[in-house]
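The complex appears here without one of its protein chains, the remainder shown in place.
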Amino acid sequence: MKTLMTILCASLAGSAAFADNHCAAGKTLTDGVLTIATGNPAYYPWVMDDAPESKQGFEAAVAYAVANEMGFADDAVTWVRTSFDEAIQPGAKNFDFNLQQYSITPEREETVDFSLPYYSSAMAVLTTQSVAEKVGEPTIEVLKGLLWGAGASHTGATMVGQVIAPDQDVLLYNDNTDVTAALQANQIDAALFDLPTALYLSAVVVENGALLGQFPAERSENPDQFGMLMADGSALKPCVDEAIQALTDSGKLAEIEAEWLQGATGVPVIQ
Amino acid sequence: MTKADENPAMPGRRAQYEAALRRRSLWVAGVSTSLVFLAILVLVPLAPGWEAVKKSFFNWGVFSKTFPGLLDAFLLDIAIFSWCAPLIALLGLFVAICRDIQKPALYPLRLFATVYTDVFRGLPVILVIYLVGFGIPGLGLPRPWNSPYIWGSLALILVYAAYVAEVIRSGIGSIHKSQSSAALSLGLSNADTMRYVILPQALRNVLPANMNLVVALQKDVALLSFVGPVEIFRQAGVYKSLYASFTPYVGAAIIFLAITIPMTRFADHLMNKRRKQEQ
Partner (left out) sequence: MLSLKNIQKAFGDHHVLRGIDLEVAKGEMVCLIGASGSGKSTLLRAVNLLDPVDDGEIWFDGVDIAEPGLDPQPIRQRIGLVFQSFNLFPHMSAAENVMLAPRRVKGLSRTAQRGRVEELFDRFGLGHRIDHYPDQLSGGQQQRVAIIRALAMQPDILLFDEITSALDPELVAEVLDVLRSLREEGMTMILATHEMGFARELADKVCFLEGGRILEEGTPAQIFDAPREERTRQFLSQVL
């Protein structure tokens, strides 16, 4: 009983001290703890080795930077895992915010809240060496003649239709693995991904993978921007936005991006 | 002599009693059905998450924007269905006949048919679609022979033909031995006995069961989306990502039901007709 009282007092004192200084006080799921969600599993280069606690990987690093900016120490951060669909379903959330490359769209904002973007991505064309050799100079005209694929839940799926408008029906897949399987089985010639994913897939997953080029963010109608996903009407949103704004202004975000997504250079821009 | 005999227009005691019973059960059924509907209409909107669910699943704006696109995508479902169904019927029939082959020289066919039905009835459809739809094109077939439309369809055909074969086989088993005795006694060959006497009756007997498989096939066509084709289920998924709304799935469900409910009713109708014939 005595020990219980001690713990109780200690935690009360702790949260009280925290409440004095911080925007997020009393707004998180668990007082004094920031619960962050990511994908299951989470991939390179977003999270290294599926271990966000290590702070290795772009999103892991961003998450800790934002947490620190919001006044949470590293050990006050806990991680949970969710699927993509789970997170945009209506209802209560088991996380304070969720980052797994959610593109911010007005339609999604009907159902959930997004923070300010922590990353703006160009879209890149993933293909194989043999197709890349055949295509040569990538122009929209040439790209129209290719057989296209994309992940069904990515914004790439709609962007292929809008920006390229290929001659043949686009084939869509459940996840990146299936897209790459189709690419390798020669069922599709090319697929559209955000640049970091495309880099990873061409380097690690697709045998003889190649990047045909990239569409700069301003080229697409909705440049793909990743935001942290929160429950609709989350009280925490202003605190997260404030933190991201501060990190953007200080150049810290660009620094993290350069560290983890440096491979994003050297891919030709498609005119 | 009773009153009823003298005046046939007067219902008898039994008829009067049964009419009263019918009126009573109609009344009870009507009241209880209305109560249940009322409870749903009143209670569901009271649920704390109703507003959020309504916005996500029953969003009229999203519905009207996506429904035409869904209908368009459903044409692909119908196309896939219409080239799969006849091939399933043929393969199913072939396998069913192979399973009853007696000739020792053709034993490999029989063995093949048995293993085939065991394997493909034992596997989830989606697994077969993945394995066949990605696996076989992965062997390095040239275009257009590596098309997911071809191999995805083949996966559906393989699985459904296994079920159809079993249904037809049970139909063959349901034909009384005396029918084949009669045919054989006339000097007909085994093959002719099967073709002209047993199969026509067997197929007629299993028509309702096969209609149920047809309904199931119509739904499972959506699984082809896993290997690429953008049919209605996938199109709904794309809209879901685009609008962060589950309403397109509701739209797809409505389109599916518009097709499958009449089909199911028809299958039931056939089933009842058969049952009446057997009595």
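First chain written, first letter: the chains are A and B, and each begins at residue 1.
The definition used in the following text is that contacts are C-beta pairs under 8 Å (C-beta built on N, C-alpha and C of every residue); 3 or more make two chains touch, one makes a residue touch a chain.
Just so you know, these numbers come straight off a predicted model, no measurement behind them.
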Which chains here touch the chain that is missing from view? B
Touching the absent chain when the full complex is considered, from B:68, B:200 or B:262: B:200
Of B:184, B:207 or B:255, the residue in touch with the unshown chain: B:184
Residues belonging to chain B that touch the chain removed from view: 178-179, 181-189, 192, 196-197, 200-201, 204
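Convention: only the chains that are shown with their structure count from here on.
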Intercentroid distance (Cα basis), chain B paired with chain A, Å: 41
So in the complex, which bits of chain B are touching chain A? 49, 52-53, 55-56, 59, 62, 134, 137-138, 140-143, 146-148, 225-230, 234, 237-238, 240-246
Which residues of chain A touch chain B once you look at their complex with the stated criterion? 88-91, 105, 107-112, 149, 152-155, 157-158, 169-174, 178, 181-182, 184-188, 232
